[in-house]
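The structure under discussion appears below in the form of structure tokens.
Left out: one protein chain. Kept in place: all the others.
Naming follows writing order (A and B), and every chain is counted from residue 1.
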Amino acid sequence: MRKFVTVIAFMVVAIGLFAGYSNFGIPQIEPAPPPIEEKIDLGSMTMDQYVALGERLFNGKGTCKLCHNSLGRAPALDAISTNAQERLDDPRYEGEATNTEEYLIESLVSPSAFVVAGFGKKGTNDTESPMPDASSGSISFSQAELTAVIAYLQDNAGLEITVEIPSDLEPVIEDDEDEDAEPREAFTEIRDIVENFDCEACHTITEEAGDAGPKLSTIGAKRDRDYLRRALLNPNADIAEGFEEDLMPDDLGQQIYASELEILLDYLTALK
Amino acid sequence: MKIPRLLQAVVVIAGVYFGFLIVFDYLLGAVIPKSLLTMYMFFVAAGVFMVFTYDEEKTRELVAPVKALVEDPAKRGARNLVFTLIPLLIGYSVYSQLQPGFEAPVELRTIHPAPPSTAKIYGKRVNLLSLENPFRKVEKEDPEKFAALVSDGAAVYIKNCQYCHGDKLDGKGPYAEGLNPTPLNFQDIGTIAQLQESYLFWRITTGGPGLPKEAAPWISSMPVWQNFLSEEEIWKVILFLYDYTGHRPRSWEH
Partner (left out) sequence: MIIIDKIAGIYSLKSNRNKLVPWVVIVLLALVLLANDAHQNTIEAAQQVAEAIEDQAAAARTHVPAPKLTAADYPTVAGVNGRLVVWVVAQLHLWFAAFVLAVPIFVFIIEAIGMRTRDKRYDDMAYEFIKVSITAYSLTAILGGLLLFSLILFYPHLFTYLSTIFSETMLYYALLFFAESAVLYLYYYGWNWLQGGFRKWVHLTLGLMLNAVGTTLMLLANAWLTFMMSPAGVDPAGVFSGDSWAAIHNFLWNPINIHRFVANIAYGGSIVGAYAAFKFLTARNQQEKAHYDWMGYNANFIAICALLPLPFAGYYLAAEIYAYSQQMGITLMGGIFAWLFIIQAVLIGTLFLSANYYLWCGMGRSDGAKRYTKYIKYIAIVLVGSFLVWFTPHTLVLTNSELKSLGGPHHSILGPLGIMPAKNTAVNIMIIFTFLSFLFYRRSNKIATVSWEKTGNICQVALFSSGIANILFLGIYHGYFTNTVYKVAASIPQVVTTLVVIVGSLVLDSFIYRKSRDVGPLHWGRIPERAQYALFLLAVAFTWLMGLMGYIRSGIRQHWHVVDIMRDASAQAFTPTLGYAANVVSVAALLFLAMVIFVFWIAQVSSSKTLPAGYWKE
């Protein structure tokens, strides 16, 4: 029995020494906690939360409110309860949608499928919409985000929400910036830059386009490089006469690469 | 006269202990850290114990004086003395360890923390695992141009880095004395020679504030150089660091 106790004591002491060394002999470095999941879990979301997500997307990432506002640059969306059906019945309508929900999706993904009279790009006789495809380009809504926006639009217009919260889709990334995404390649062509950042949604540069922002076709003659740089990175610093504040997104500086900014400035200053 | 084995053992352990102190602290002028010496001595003592006790007879010889001290009625005086001294010594060492001192607590920094897989540098998200020095390929393609790049890097280094890291890249620049932790010594085999160029790029561009949590405390005074230098300048400095010290950046492929 004495041997037995000795053996056990010996083992306990040995383990105690190992544990003691691990606790006190070496520095205790506390590893960083797991990165916080920025993704929204659709599975545990109520419809109210989903609608709220749609509203945030509408005002934020989607930049929808730039045009779809009380200023009437784009069709108002609070009347879709009646408008949508009217448009489907319109003889000019050639899309594939059969109900309000489908019509809304179609308008978001291929805006030119039906252009409301008077809202087309200038000179296209209402066949081409100035609105970008919300599922690609700088907006790049995911399927779940598109549906969320539609849920918001339906809710906002007093309609019954017909969309369902998708559960088997990639979760939405709420942050504007996808932290894990591969950095995109910088554009080197001015056309690509203008297209990517959708400048022509609001500005007329070469051809007739949006008029929410100042016309830029001869801007190089009026403004110098520094002014333009400020106007791009901090748009509310100077507001051209007759234009609204807070219309131009102020996060361009976070999205555009330095090289692209220089190309853009080269281009704009040369417009005389 | 034969030295008692117990005394032999004690002499060996003490000899190794003072040997370490003399060799490191006086002969080499580089103190041996106390924490490390403690562990060294633990295992030296274990080794001595092993050598002195693998044989039954010799073990008996080793413990004979201790046994005698405890059991021999004739050694009462010595026993009483030892049995008083040992608790006192233990008490003293506990006292001196618990006594509050003026020395700041030991701080531990991981000098080379694991880099994140990506980092945001110059406003871009960069994949550190695949990042390479854009100028490295010039070394083989055009040695003359490479030499020019290195001397560009040297110019950047002299203008910006040598104040702390030293003009010999040994971490002994004019301001080095004022910094704690002291600037890194690039000549040391344990620093840049162990690292990939992308690691250096990460550390230089993001500086002390870019260190991950496990490298806390963030007492590094390394500036965030991406705010002051261009990307090209930093890559050139990295070329210079390796060129001057003669180290090669770590790479995973041949």
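Operating definition for what follows: a contact is a pair of C-beta atoms (placed from the backbone, for glycine too) under 8 Å apart; a residue touches a chain by one contact, two chains touch by 3 or more.
This one's a predicted model, so the numbers in the text were calculated from it and none came from an experiment.
Enquirer: Please identify which residue in B:Val126, B:Ala154, B:Leu169 or B:Leu184 touches the non-displayed chain.
Expert: Residue touching the chain left out of view: B:Leu184.
Enquirer: Just to verify: which one of B:Leu6, B:Ala155 or B:Ala193 makes contact with the chain not shown?
Expert: B:Ala193
Enquirer: Which listed residue, B:Leu7, B:Ile22, B:Val51 or B:Ile158, touches the chain dropped from view?
Expert: Considering the complete complex, B:Val51 is the one touching the chain left out.
Enquirer: From the list B:Gly15, B:Pro33 or B:Pro209, pick the residue that touches the absent chain.
Expert: B:Pro33
Enquirer: To test your reading of the contact rule: which positions on chain B touch the chain that is missing from view?
Expert: 24, 28, 30-36, 39-40, 43-44, 46-47, 50-51, 53-56, 59, 103-104, 106-115, 117, 129, 171-172, 176, 180-185, 188-191, 193-194, 212, 214, 248-254
Enquirer: What does the interface between chain A and the hidden chain look like in terms of residue numbers?
Expert: Touch set of chain A with respect to the missing chain: 3-4, 7-8, 10-12, 14-16, 18-19, 21-24, 26-35, 37, 39, 41, 43-44, 168, 170-171.
We take it that only the chains that are shown with their structure count from here on.
Enquirer: Mind listing the chain B positions that touch chain A in their complex?
Expert: 35, 39, 108, 110, 118, 122-127, 212-214
Enquirer: Inside the complex, what are the residues of chain A that reach chain B?
Expert: 25, 27, 29-32, 179-183, 254, 257-258
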